[in-house]
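One structure, as structure tokens, below. Some questions next.
Of the protein chains in this complex, all but one are displayed in their positions.
Up next is chain A:
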């Protein structure tokens, strides 16, 4: 999958809104690439252009060497798509759906193995209507991977999961990557991106505001530890690469009773702090790349 750039305008009530504005992304083969962003940032729009569901207004897109807007059946046999919401597939059983969907592909996985892999073996004969939300999502993934895709799109796959279900879902996705599948994941859960992704792009208002490995996101600047204390009842914060030295200096400067600095905390920004920082900023004000 090679570099792409696109501008897309979606019409809402007559006025043209730019949902994705000059966005550049390049995803390497065999990696899990996460697209992070607040609701309405343009994540789904971007992914749906890549999946071939939407036309773009400008830019170049190449997915598995083809333009998704023109790609045909052979190309669709090489991708797998797990869309954001699904309310369909009520009356058939899990096994019936997976079995039928397998037939659409030239070289599918074994349906029973896939059902087992997503942990639905004991529900295989149940109608989809009676499955829980988490089980449905697992079925969505089963249908997404049944065709042995080279590239799998996961659009907010764990929304509404309980923590345990999310954990086992992550294991499933990691296992797919280890099997050689490239995965493009959108999410608004930071822990999910931190746990799964090899690289993360944060997008906001249709543009990439940060790109990199989860632990490097935002650059070193954004991860500078923060020393914070109370001075005359007011909280003061200092950013420094040497928090120990800063604390020592503070103690000497403040000359506080008993040598304790009131309200002292030393924190390293988590991915969440970095992320909130990134999307809180005006998208044009910085280019962390």
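Odds and ends about this structure:
Everything that follows uses one rule, which is that contacts are C-beta pairs under 8 Å (C-beta built on N, C-alpha and C of every residue); 3 or more make two chains touch, one makes a residue touch a chain; residues count from 1.
By definition in this document, contacts and distances are computed from a predicted model.
The UniProt record for the undisplayed chain lists the protein name "Transport permease protein", from the options "Transport permease protein", "Anti-sigma regulatory factor", "Thiosulfate oxidation carrier protein SoxY" or "Multisubunit sodium/proton antiporter, MrpB subunit". Shown as candidates are A:61, A:94, A:117 or A:190; the residue that touches the absent chain is A:117. Contact with the undisplayed chain is limited, among A:24, A:67 or A:96, to A:96. Contact with the chain not shown here comes from a single listed residue; of A:143, A:165, A:227 or A:271, that residue is A:143.
Here the missing chain is touched by one residue of A:41, A:61 or A:81, and it is A:81.
What chain A contributes to its contact with the hidden chain is residues 1-2, 10, 29-30, 45, 48, 51-54, 64-65, 73-74, 76-77, 79-81, 83, 85-92, 96-97, 100-101, 103-107, 109-110, 113-114, 117, 127, 143, 147-148, 150, 176, 179-181.
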